[in-house]
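Here the complex is missing a single protein chain, while all its other protein chains stay put.
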């Protein structure tokens, strides 16, 4: 009778002797078993959490906001990634800029609101004043020889992909992102997200490591637990032609017909349809796919009908299924004919993660006339809460000394690819 | 004038130089002064807290529940010990089983309720389904060659002692427990606790290290602070014949008479009476004693009268005093003629401990008819809260750099034995 597995990778939270040397990350990386979740310390160790911030969030391109949130010059959002805080602002030349939200005087956080609009960027502590271009314009009570020129806000790399604003905190961002952006833009641009309107934003804190949030997102094996979302998904999600159980054959035929129909419509409208999937082969791992929705096939609603009367990009067809995209490490999103919904997971601590959801509609859509806000947001608000309970359950479980990673099913292949991608980032960091 | 003692054992929370090597537990163990409380780090250090989980809670037999809580097949309780979570369930063959509450798929916590009843044990995440015998019965979307047989829930050792369910998380549990169980059962079995009914359960969180909770429990030198409980205790508690102050002589004579009377009654009823006490001589340190109660001598009530009309085990006598038992590391309990009350202290962090109290009555006793719930639970609910303030006060005090362990009185000998037992467990662990 073995009550606790004799597995060296599950001992991080319970050290059997004091004075244990610090976590040996290289050994943990070597010990990884493909096809199974990560070892316990990756989900629970504060040391690895800090490593994740440096190796993943400090080096990758991270989706942080929509251009739709900052339509006018001076509009800004602030975003926190670990201890970093970044101002994303539309400059007077209408370009999107990003600046470290840290005053060059004594380091105070400059802007404290999450969204807003400013003329200049003024630190609330000693009133040091910066332009939206980051330059220090004014600092009071300084001697005549004070040199403002080297005291501008520190820049952060920024790249908008068809309205999806990505930043990179590294000095040298991953060079492959330009290629990813170029390949994704034809999929996104017809929906004109950069001209959309923000209908709603919701932040929730999930009680789990950010990787458990992402692993949960990268599979639909648990989608029985999402009754509102499941209406729109074919019950055969995750099955290949060869594996479909006889009972699900009618549903699978319905899916095949809907998929063929969607492919035809996209062809007529010039919307790219081919699946792109390079999830773990590159630093900017990503995936994009158009997939039909079940029911009426228009939106994430109980009957599948559109919830907003105006269509993104004024496209002439309501039944466009969903354009779903994943970007490593922390993003997923869906673009439908009538609205889009974007998600970004931001790590707070080894066992807490903020998930920010943003709903976008046509810029002219009027709440109460063109769409009902509750109807628009209900499916994903419920789904997020359900996911939060799954993630909390996973965090509690993997924290047990008895936890031992078990086998993924075939339909969890994207979870495996997420883990592979993640571990490659850590290997790169450890090798630095 | 010496404001702070020059004592190497009191410096853990205030390091005088950075880069201090990790806590030297072996040196702390060597430095222990018998007859005094432990040095500060034992109560405050997160490192030693983790060591306690491994050396004490991960190796000893731990009382976690009453059989009365899981009378029917499928009834379960879950219990958390540090990061471990364990399902204690009555299997279809009516035996009590214990399983790690960790799904063999991706490690999710399987059952999240503290008590309940199930047919099978189904993980709420991806619906992996286990029998109450731990076997994996079903996992969806698996390939044909999927081998369920090695993916059952991991077992935990379990042993019920006359209805008191003990588990052990170690691969090899302490071998001496079988002997302890065998010696305790004759004391407990006549009260038929395994057929009792749970009248109430209460969890409180005390703001102190688990060892301060236990040390507080192991003496009655502070019992002036328990007015409700003190009614039932003779005021001479803690005194020997030789030490009784003249003022307490009448009370001591009353105690001697009650003790002789109780011994006579037990003899007539065949209830074992001899005191058993092996608190620090063995891994499964324990103590059992029948003692008379003051007043009417029947129960923990202001006048000493029974609070429940039906007697545990249908014994023919109400005036049975209390059968009090201690089991290292974390348990105490009292069995009276009309009810029993069990306690288990579960460590949450270096400075927080959960204390779970359970009141048991005869299985046929009806609330409102045979007993009043408030009257049944009042004494120990008040006593627990009083103890919580003592423990919090102790935690605050021993955290000061000025703390220096002082001398125990004679009536605190069980506290000393608790410390000795505990330090032996740490010595064993460090020597591993």
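Each chain gets a letter, A and B, in the order it is written, and its residues are counted from 1.
FYI, a residue touches a chain if its C-beta (ideal position, glycine included) is under 8 Å from a C-beta of that chain, and two chains touch if they have at least 3 such contacts.
All of these numbers come straight from a predicted model, not from anything done at the bench.
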| item | value |
| --- | --- |
| Residue among A:51, A:64 or A:361 touching the omitted chain | A:51 |
| Contact residue for the chain not shown (choose from A:30, A:171 or A:241) | A:171 |
| Contact residue for the chain not shown (choose from B:94, B:224 or B:369) | B:224 |
| Positions on chain B where the hidden chain makes contact | 1-6, 13-20, 37, 215, 221-222, 224-225, 238-239, 243, 389-390, 393-394, 396-411 |
| Contact set of chain A toward the excluded chain (per top definition) | 21-25, 47-48, 50-51, 53-54, 58, 82-85, 100-110, 112, 124-127, 139-143, 146, 151, 154-157, 168-171, 429-430, 432 |
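Basically, only the chains that are shown with their structure count from here on.
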| item | value |
| --- | --- |
| Inter-centroid spacing, chain B versus chain A (mean Cα positions, whole Å) | 46 |
